[in-house]
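Sharing a structure here in C-alpha cells format.
Every protein chain of the complex appears in place save one, which is left out.
Labels run A and B following the written order; every chain starts at residue 1.
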Amino acid sequence: MDRVNFKNSEIKDTKFGISCSIVKPVNIYSAEIGDKVFIGPFVEIQKGVKIGNNTRIQSHSFICELVTIGENCFIGHGVMFINDLFKNNGPSNGNKSLWSKTEIGRNVSIGSNATILPVKICDEAIIGAGAVVTKDISLPGKYAGNPAVMLKKK
Amino acid sequence: MDRVNFKNSEIKDTKFGISCSIVKPVNIYSAEIGDKVFIGPFVEIQKGVKIGNNTRIQSHSFICELVTIGENCFIGHGVMFINDLFKNNGPSNGNKSLWSKTEIGRNVSIGSNATILPVKICDEAIIGAGAVVTKDISLPGKYAGNPAVMLKKK
Partner (left out) sequence: MDRVNFKNSEIKDTKFGISCSIVKPVNIYSAEIGDKVFIGPFVEIQKGVKIGNNTRIQSHSFICELVTIGENCFIGHGVMFINDLFKNNGPSNGNKSLWSKTEIGRNVSIGSNATILPVKICDEAIIGAGAVVTKDISLPGKYAGNPAVMLKKK
C-alpha cells in the first residue's frame, strides 16, 4: 500500500464563530462557519461553503463547494448537496465553470436523506425526509417526493 | 478553533447483551442493545434506542431517539430514522413533546438508503432499498417507492 496517498479526515483552514460544537470524525476544509453552529459526526464540508449562525448540520451529511446555508437552518442526517449536474454527459472533472451553486435561505429545514440539486430554497421552506429537490423553491411551505413537489403552502 | 467545542464519536452509557460486534468509528449513547447485535461503521445511535437480539445495523445508518427495533431485524446501509416531523413548521428544537416514535417489529428487513418516518412497521415486513416510509405498515409484505407502497403481499 505504499503507492497509496493517505489523508486523514480533518478540520483545516476553516473559520468558526463562537460557541460551535463538532462531533468528530468530520472532514471540513476552507469553509466559513457562523456562531453556535452544530456539526454532527461523519460530515464532510468542502471549500468555500458558508453556514449561518445557529444552523445545525446533522450526522452523515455532505455539503459541497458553492453551497451557502443561511441562519437558523436544520440540515438533517444524510443530506447530500450537489454542484455538478453532469452537464457534459459526465462529471466536470474539476472544470468549475460547469458547476452550479446552491443558496439555502434562513429558517430552512431539510429532512434526513434528502438530496439537494443546485437550487435556491427560500426562507422558511421545509423539505421532507427523502425528498429530491430538483428545482428552485420560492414559496415557503412543505415539499417532499422524488422529484420534490409542494405538499402544503405555509 | 479554540472557540469550538469538540467531541469524539464514542460508545457511552450503553447496555449490550452478549456477543455483540461493532466496527468503529460509531457514535452510540445511552442505548439498549440486545444479544448478538452487529453494528457496522459510521453508525449513530441516540439516547433511549432499543435494539433486539440478533438484529444487524449496517454501515452509515442513523437511529434516533424514540426508535425501538425488534429481534432478528436487518437494517441496511444508510438507513435514516426520523422522530421530528417539523410539526410547527420547523425543527422541534429539543421540545420532545413534538417528537413521534417509531416501532419496528420482529424479522423486519429494511433496504439500504431507506428513510423511515415515525411509524409502526409490523413483523415480517420488507422495505425496499431507497424507500421512504411515511405511514404505518401493518401487513407483512414488500414495500418500496417514495412514498412507499405495497408491492406484494406476503
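Note that in this section a residue touches a chain if its C-beta (ideal position, glycine included) is under 8 Å from a C-beta of that chain, and two chains touch if they have at least 3 such contacts.
Predicted model only: the values in this text are computed from it and were never measured.
For the chain left out of this panel, the touching residue among B:Ser30, B:Thr68 or B:Ser109 is B:Ser109. Annotation: of A:Glu44, A:Glu103 or A:Asp123, A:Glu44 touches the absent chain (contact as defined above). Residue-level contact of subunit B with the missing chain is found at 11, 14, 16-25, 40-42, 56, 58-60, 74, 76-78, 107, 109, 111-113, 124, 126, 129-130, 142, 145-146, 154.
In the full complex, subunit A makes contact with the omitted chain through residues 1, 3-9, 25, 27, 42, 44, 60, 62, 64, 78, 80-82, 86, 89-91, 113, 115, 117, 132, 146-147.
We take it that only the chains that are shown with their structure count from here on.
Per-chain Cα centroids separate subunit A from subunit B by 22 Å.
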